[in-house]
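A protein chain is absent from this complex, but the other protein chains hold their places.
Coming up: chain A.
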Amino acid sequence: MTSPMTPPVTPPVTPRLDPVAPAPSRVPAALRRADPAVATAFGCIVALLLLGSLYSTSFLSPDYLLQQLQVGSFLALVATGLMVVVLLGQIDLSVPWIVTVGGMMSTAAAGHGAVGTALAIPFGVLCGIGFGLVNGFGVAYLRVPSMIFTLGVDAVAQGLMVLKTGGSAPQDMATPLMRDLATGRALGPVPNAVWVWVAVGAATLFLLGRTTFGRAVYAIGNREGAAYLSGVRTRRVTLVAFAISGGLSALAGALLAGYSGKAYQGMGDGYLLPAIAAVVLGGTSILGGRGSYLGTTAGVILITLLQSILSVVQMPDAGRQVIYGTVILAMLLLYGRGNKVGG
């Protein structure tokens, strides 16, 4: 995607329609395209760390930072899936209970002998993909607004999980592999969970940047009608995007079960708002069509640090909620509106 710098002698094309033409400048293309939101998010991360280091020098220690990344990796998985859906101009509000589905179904599979234990994580993820497909079907084919449909699916998932734990007492202990992935450090000092994040992040970068699917996601988010008239199967793309979101939420749930040793109801409750916040803070337009994975990564780190610092200074939960909400609204006001060209 690198392009030769515009030589200053070239007469610029007269911007006749919309004043969105970037003025020819001497800044390299890569920097020129840097999203101000992403830069702001990284700036905020540095500011938070410096602020924290005034409180305690341990905020800058590698141990603390790696631990934050480990905690943040669960949020990162959820936010990654959510970002793909948000890029389409949709939203997935079924995150909390699909995280729980992922945790509870993978631990339940582990109760079925050695095969069950081996397939615990794939089974949990598969269940998440299943719920994601239902979401995608409702939004793409039945044309129900995603905000309503995914909320309904969230409630259904909740009911099913309560039903399941109410009747019998299924296995709820995490498998050794789940624990190991969530808490272990197999390769040097970096926690395994961070490696999972890196792997999923690399796959997402590739998916969004280098595949026809990724191009279609951005196109649909920008102008679904034009994408459809370009002969792209827009409904199928939407379906797959929701499936990805469901699968990644469930994977986060499985790892989270490994982190806390067991799966439990409501384990995904704290993930919806932070995930939306991370995606929005990272500069992804809530209207779809614009956003980079780098930004979402920055958003996840920022939210995780914010959570950590708020808990270190012993901010009560209610206060944290107020701060999240305020931060999301502030970012929406700054970046979320009015930037759509020709909208």
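FYI, a contact is a pair of C-beta atoms (placed from the backbone, for glycine too) under 8 Å apart; a residue touches a chain by one contact, two chains touch by 3 or more; residues count from 1.
By our rule, contacts and distances are computed from a predicted model.
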item	value
Hidden subunit of the complex - UniProt protein name among "Oligopeptide transport system permease protein", "Methylamine dehydrogenase (amicyanin)", "Sugar ABC transporter ATP-binding protein" or "Probable tRNA sulfurtransferase"	"Sugar ABC transporter ATP-binding protein"
Per the touch definition above, residue among A:L51, A:A155, A:A203 or A:A226 touching the missing chain	A:A226
On chain A, residues whose C-beta touches the chain left out of the figure	1, 3, 6, 10, 12-18, 20-22, 24, 29, 33, 210-213, 215, 218-219, 222-223, 225-233, 289-290, 340-342
